[in-house]
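Left out: one protein chain. Kept in place: all the others.
Up next is chain A:
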C-alpha cells in the first residue's frame, strides 16, 4: 500500500535507500561510494546517466519506470520459467548439448547456475538498485523533483523488500543480474568485488548493518 506521506527524511529510510543503491559501485573505491553516494557530484551523475545511455529527462523517467515495472528481470525470469519446467537431469543435458554459437547459451548457463539460489524475483535487485541510483542522479541534475525522485526510490525499495529475504540475498540477486547482462560465465564481478560485498555485509559501519532489512517503509507504520 502506497504511503500517504513521503517519509524519506526518516533516518531509517535514508539508510535503507543508501544501502540498496550502494551495490551499484565496484572495485577499489566502491566502499567509499557505498558510504557517501547520497550527494554525488554533477559530474558523477552525468557519467552514470551516460553509462546507461540516458541523454535527457524523458529518457531518464522512462528508464526508471521501466526498471520498476519490468526491468531486465523479465528476460531472466522468462528463461528461468523455461528451465524450471525441465527435470534436473534433462535441464543439465539440454544446456550442455546447446551449440556454442547458440544465442542464449551463456544466459541459459547463468540462469541455470542461479536457478535455486535466488527467490522468484530473480535479478530484480539489479533493476531496483539502479532505479534508486538513477533517481538520485536525476534529482541532483534537476531532471526530477524531490517528491518524484523519492517516490521512485521508495517504490523500488518496497519492491526489493518484498522480493528478497535479506541483504545477502539482495546482493546475490544484484551480482547475478550483472553476470546475466554481460553475460559472464566466469563470474568476474563476484571475484573482483568479494571484499567489498563482504564488508558491506559484515562491517559494523556499513549501511547494511545499520538498518534492518525489514524496516517499515510506510509512513503509518
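As a working rule, a residue touches a chain if its C-beta (ideal position, glycine included) is under 8 Å from a C-beta of that chain, and two chains touch if they have at least 3 such contacts; residues count from 1.
Following the convention adopted for this analysis, contacts and distances are computed from a predicted model.
Hidden from the displayed complex is a chain whose UniProt protein name, among "ABC-2 type transport system ATP-binding protein", "J domain-containing protein", "Tripartite tricarboxylate transporter TctB family protein" or "Aldehyde dehydrogenase", is "J domain-containing protein".
Taking the whole complex into account, chain A touches the unshown chain at residues 28-29, 31-32, 35-36, 77-78, 81-82, 84-91, 93-94, 113-117, 120, 166-169, 171-172, 175-176, 186-191, 194-195, 197-205, 209.
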